[in-house]
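Here the complex is missing one protein chain, while the rest keep their positions.
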Amino acid sequence: MDQKQLKKLLRQYRTGTRGDEELLTLLASHFSESVGFATIDHHREYRQGFPEVILCEGKTPKQVTEIAQRIVRHGSVLLATRATGKHYAAVRRHLSRAKYDEVGRTITANEHLVKPAGRGMILVVTAGTSDIPVAEEACTTARLMGNQVDRIFDVGVAGIHRILAHSEKLRNASVIVVVAGMEGALASVVGGLVRVPVIAVPTSIGYGASFGGVAALLGMLNSCAAGVTVVNIDNGFGAGFAASLINRST
Amino acid sequence: MDQKQLKKLLRQYRTGTRGDEELLTLLASHFSESVGFATIDHHREYRQGFPEVILCEGKTPKQVTEIAQRIVRHGSVLLATRATGKHYAAVRRHLSRAKYDEVGRTITANEHLVKPAGRGMILVVTAGTSDIPVAEEACTTARLMGNQVDRIFDVGVAGIHRILAHSEKLRNASVIVVVAGMEGALASVVGGLVRVPVIAVPTSIGYGASFGGVAALLGMLNSCAAGVTVVNIDNGFGAGFAASLINRST
Amino acid sequence: MDQKQLKKLLRQYRTGTRGDEELLTLLASHFSESVGFATIDHHREYRQGFPEVILCEGKTPKQVTEIAQRIVRHGSVLLATRATGKHYAAVRRHLSRAKYDEVGRTITANEHLVKPAGRGMILVVTAGTSDIPVAEEACTTARLMGNQVDRIFDVGVAGIHRILAHSEKLRNASVIVVVAGMEGALASVVGGLVRVPVIAVPTSIGYGASFGGVAALLGMLNSCAAGVTVVNIDNGFGAGFAASLINRST
Amino acid sequence: MDQKQLKKLLRQYRTGTRGDEELLTLLASHFSESVGFATIDHHREYRQGFPEVILCEGKTPKQVTEIAQRIVRHGSVLLATRATGKHYAAVRRHLSRAKYDEVGRTITANEHLVKPAGRGMILVVTAGTSDIPVAEEACTTARLMGNQVDRIFDVGVAGIHRILAHSEKLRNASVIVVVAGMEGALASVVGGLVRVPVIAVPTSIGYGASFGGVAALLGMLNSCAAGVTVVNIDNGFGAGFAASLINRST
Amino acid sequence: MDQKQLKKLLRQYRTGTRGDEELLTLLASHFSESVGFATIDHHREYRQGFPEVILCEGKTPKQVTEIAQRIVRHGSVLLATRATGKHYAAVRRHLSRAKYDEVGRTITANEHLVKPAGRGMILVVTAGTSDIPVAEEACTTARLMGNQVDRIFDVGVAGIHRILAHSEKLRNASVIVVVAGMEGALASVVGGLVRVPVIAVPTSIGYGASFGGVAALLGMLNSCAAGVTVVNIDNGFGAGFAASLINRST
Amino acid sequence: MDQKQLKKLLRQYRTGTRGDEELLTLLASHFSESVGFATIDHHREYRQGFPEVILCEGKTPKQVTEIAQRIVRHGSVLLATRATGKHYAAVRRHLSRAKYDEVGRTITANEHLVKPAGRGMILVVTAGTSDIPVAEEACTTARLMGNQVDRIFDVGVAGIHRILAHSEKLRNASVIVVVAGMEGALASVVGGLVRVPVIAVPTSIGYGASFGGVAALLGMLNSCAAGVTVVNIDNGFGAGFAASLINRST
Amino acid sequence: MDQKQLKKLLRQYRTGTRGDEELLTLLASHFSESVGFATIDHHREYRQGFPEVILCEGKTPKQVTEIAQRIVRHGSVLLATRATGKHYAAVRRHLSRAKYDEVGRTITANEHLVKPAGRGMILVVTAGTSDIPVAEEACTTARLMGNQVDRIFDVGVAGIHRILAHSEKLRNASVIVVVAGMEGALASVVGGLVRVPVIAVPTSIGYGASFGGVAALLGMLNSCAAGVTVVNIDNGFGAGFAASLINRST
Partner (left out) sequence: MDQKQLKKLLRQYRTGTRGDEELLTLLASHFSESVGFATIDHHREYRQGFPEVILCEGKTPKQVTEIAQRIVRHGSVLLATRATGKHYAAVRRHLSRAKYDEVGRTITANEHLVKPAGRGMILVVTAGTSDIPVAEEACTTARLMGNQVDRIFDVGVAGIHRILAHSEKLRNASVIVVVAGMEGALASVVGGLVRVPVIAVPTSIGYGASFGGVAALLGMLNSCAAGVTVVNIDNGFGAGFAASLINRST
């Protein structure tokens, strides 16, 4: 049900063609679908331009499969994040075309339904090799939301020439996602070099007093470079999603 | 010196018209200006599209004044944040046209030089009355970067109908800045209602276990609504700046 | 020994019918039972209206079994929380009618002894699917304390219409338990919608800077909605117990 | 506008007697009143049974006064918490009958409009003398919400007989608010003694590793006594409010 | 080498009977013994009245065995704490009379060499059943340092009568060790009841916001009862050791 | 009322010479005295051997004065800690013989009533000059509880010979209180040198990452020297009190 | 390519012998080598005097092997830290001469290429046996950077004579690395005894409130001994590296 149908329905209600109960039933079935343990928010695609995404962490393989089936059946693009091999095995049994990316830990399906949405290029940069899984989660999210994605990996500030060598790529991007653990300084350096929005993703990479990503998170929140905004630790999905919203309007 | 002049200079160096020393002197004087206690980054306007902003906190009135004078003299728009009355008094003695906003604690000058840059509307929303100073810092920053700004104040989630009543304004914005203290839940609710980027600013408003804004910061970082990115506690300037970068390309 | 018998005993002591030693022995055996590693508080049922509950975490299957047997033998309702499959296997060997709920991880027995105690409906609401185990612990606790329980699951604030669609259930409840991880914003939204007590249970669901439930805990403690009180992270039992105390007097 | 009038209005809209614009204007003016820096939630009285309460902290005396006037003018009971002498001085200039409680730091007016709401007694207990200001905030809140309030002060657990001596008062209360700083152990002891809901308020009283009330907060959240729920540090208002909601239904 | 022999040696050095090298060699061999990965502090028995204790955590079974052998060979009482089954298996292979306490996780040997040292009774009290392992570590330590030890287990404050019922044991102790997790309130209650030193041991028992014992630790440090001192979380050994030092002088 | 009178009273009750009401009244008046804002625990002297001590922090000068008068009138030794000049000025107006120690911030009176209680010497050691105020609070407390007190000040571990030079004093003490800020290492060094109980008091002295005494507190809790117990940050009173309990039985 | 070749290349570019593209290609290939998931910083050896070191944590055995091969092929000394047995097994398959140190968890190769660089002795000291793995990581790092290394293990401050007995070794070192867990006090004591730089490495050894090394970290940062600098928790590599830089110039 798109925005047009929705308006028609509301006009019918207003003019009395449809009654109270009828309206509520139709809206409810359109907006959300209850499967006992979950209330699937089909309305989200209408509100946000992208269907509900499944966070697999904390859900059983069976729960993930059931939600995934309904999203696919509803004719939406499927994206499930933080998926283990077990989640994928369960999903594939019912959705044989679903794909799994081991590095970024995402399950996807219906990718052929993706429509190009962003006008510019989303660039995903990492400080180290260990940050790549989080970066790939961001890349897959952005790709499924209809964006072109480019990558620069392992260019942390301890060798500042590594990132400086990519100045052209940096200049050409319309949004940049910087993924970094340890002290997270790469976000400040990139933020100071470009004139486009930079989304910083702290990762839990590091040891000792990195406190599972807190050091990088604080470093990014306190960035001396203006224009840097931050998402949760290891939240590649969130960064890819926000980057897509920004790029959509470019 | 704009990008064109810069390229010309480099070509002259390449062809031997200008020597090593000459090049470095010209570049250095263009890029940054040293005043002993500060290295003013005039190059920033070239890189980021907006001149260096003065963070008054931690600087003496005399230091702020000296930096402000050079920015104004360089023909740039002046924005100084976290300014006390004392900072303003000192600045006004040398820059009689400088203005002070007591609520948002900003000093501004050369505002007539601001060029319209953003294509859409930046909407700044607060959860409470006490969040307004931070919101005004964001508004002033966005305005000086050439954007149109709209406001909705005191619509926290304890009375959810207050924000729902503004659905049209929310829909029409191209970027939304949500300023909230306490548990910061407003960012999640707004993030779930719209399809544009939401920048969340936690404020230090609250008491007890709000820990000077940490509760709101964590709430916003863990927002269940995708597309929300976060800046530092009370960092209205950072939110206004990032919103401007996003809006510029809209 | 009920309150009446207790008073009689005390009067006998006062009049000299019973001596010091006799009184102490009778009271001690009534109040608590020592099994070496545990001092079972049979007096709790008298004081609080519900027998001691076994927290299995940190206890061996053998210890849990021994305590469970004595509670059942004493003619009380058995509730054991945070029980693993191993705990249950051990208990079942001696109490063949004991039941296990895998989701909420509770062992129960003597449920037929439960007397209806609450006058209203206790409503348990979760923000996500992953919060359900904690919610079920609350539900079982409330049910065993004699209450009627209703559920609404997976209605987090990122899709605010999901909770608004249940306004009637919310209005009809006499106490509401809100179970949420991540930023825990659902507690504030529900708290602002109703006029009955809301008990918020932060869960350890979330990642990165959710810090095992601290983000949700702080969010709930700082709720801008008055009337919300909070229990420990993942403490479904505590919420169910407090809700029962409130509902009992309704 | 009471619930009856509201329903009538909606029926008129349904039958076409009132148009879109008319409906929204009427509802908006009823629900909330905008004064620029604040959106007063008059609807709260309808939803929660008590009008909006002003948290003075973070608001200027002028802002507090303006909001207070509108609440009083709307015919509601006025409660303003965390008020300084300056706030009161400003309010009194326009609301000459407003009263100020220096200990609990509350401003009140229209108290004659309070209707008895609670059926039982709300008992407020403190561990020490220094906890009294927070306790008085709770007492005033409960009183203005139509409850009878009783007090026991300075009965911390270091002298356990002090609280045991009040067993009758404890038994007769319908809700108990325990206000304690330092280690906050009083909440656990009281929680273990009674069969009614206990609301624990940690206070920032203490020194060294009390961390402004964190020690007491954690102590209360981890209380080994079931039935204890917790509000924010120093949040006497929140405790009084929640206690009133509980007592209302008793 | 006891204090007398030591003094004689020093006098010989002073008078020239023994030279520099000879003195240093004798002292070094007496004071500490190097085994590459460890410098065994035999001098500790001289200084503190009890030989070095082996903390097994972080040491390999082989390392523990080697140190244990030297302590036993040196004719000292052996106490090894935090020992796993693997540590014990390795030790027993070389010290066949070594004993292992599975609950308290201690390995002991040469217990027949223990001399009665304390004049009074050391009483070890726990709040719950899960605190017993830590309590037993304290008991074993105190016993091996020559003290009489008594126990009261599972008498937490949620049922205050349980600890009050033991007033005689409390009165007769010369030092009391209180072992408690969760909010750790038992230390305050006991501290307020007695006139002897109380050593509080926070345990990591609890969940959610107990933060691995931090809640209990803070509760005990902020105890409103004077005379309570605190050791590290789960540090039964430290408490037993300090209690022994106190009791020794009784 | 001493222990003997108490027993007599109880026997009279048992034999019926005194009735219920009479007994309770007598006990209550003996045990505690209510002054509205405070419940003075006169029973404490009976239980703990020392009367209630007034913590002035968080109390008004008037409240302190009123409690002080009742303690003095009751014939007890007065000790008030954390007293400001204002507290003292108020107290002196009614208790002209009260004395004030500016360094340790204590008010004392009735010191002539102190009876020698401890058999050994309590030694108070500080790491630096800035730790002296906390040390003096401990000294005054110990002195008023009837102990002999000795001092060694400013002997931190950065110059290890300074503390080693005092080995005789260390050996002769029966309890040692170590007061140290910064990293608090002095407690470990002293603890390793002696065979008597060591009570460590972390102070809030230090800067940067000392976090108001947390660094010292953690250092002391994790002391590698057995026999060290810890009190709250800056809690000189607590250390002096615990040292007195230990020394009393020496 | 050494510094001389580099300068020649730049002169050729300046005189036009080499064009833009040619220069960039040559420089890029020299400076860094991209292997998709990693950008190997060969330039580091030029800038810092030591080739890139592989932090194995967070990298797959395959990734480590691929980077290791390129470093060895480039003719550099190989050092890989935090290597598990799996990492080593994979590396050895392609680099049969690579060695593994199980204690310090390092993989090394091409050690014959190491050139003596430091003039003095680097001394590595540990407080306990459990700190040895971290110490060995520091030793291997220093050795591979061309330094002589000496060790003193298990000389914590609880037996202060143990470290004092090594005064000669301490005096002869040119840099000292102190590795300690628990309260980390050894760094302060050593720092106060010597006149050379001391690098403190906090370890995660300890339990309870050591918080994975935070107690030691804070203790070392707050050291009362001047001249002590600190690296991350368990960061033996960082300490060995910094010590080498210092010793190199000795």
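In order of appearance the chains are A, B, C, D, E, F and G, and numbering begins at 1 in each one.
Rule of thumb we're sticking to: a contact is a pair of C-beta atoms (placed from the backbone, for glycine too) under 8 Å apart; a residue touches a chain by one contact, two chains touch by 3 or more.
Please read these numbers as outputs of a predicted model, since none were measured by experiment.
Only one residue from A:Gly49, A:Gly104, A:Gly184 or A:Gly240 touches the chain missing from this view: A:Gly184. Here one chain is not drawn; of A:Gly58, A:Gly120, A:Gly208 or A:Gly240, the residue touching it is A:Gly208. Annotation for chain B: contacts to the undisplayed chain at residues 28, 31-32, 36-39, 41, 43-44, 47, 57-59, 63, 82, 202, 204, 213-214, 217, 232-235. In the full complex, chain G contacts the hidden chain through residues 44, 47-50, 53, 120, 174, 192-197, 199, 217, 221-222, 226-233, 237-239, 241-242, 245-246, 249-250. In the full complex, chain A touches the hidden chain at residues 127-128, 156-160, 164, 182-185, 188-189, 191-193, 206, 208-211, 214-216, 218-226.
The rule we apply is simple: only the chains that are shown with their structure count from here on.
Any chain bridging chain A and chain B, meaning touching each of them, is among C; the list is complete. Chain B and chain F, compared by their mean Cα positions, are separated by 53 Å. Put simply, the C-alpha centre of chain A and that of chain F have 59 angstrom between them.
Among the residues of chain F, those touching two or more other chains are numbered 44, 47, 192-193, 214, 217, 221-222, 226, 232-233. If you sketch which chains touch which, the pattern fits none of the simple shapes: not an open path, not a single ring, not a star, and not all-to-all.
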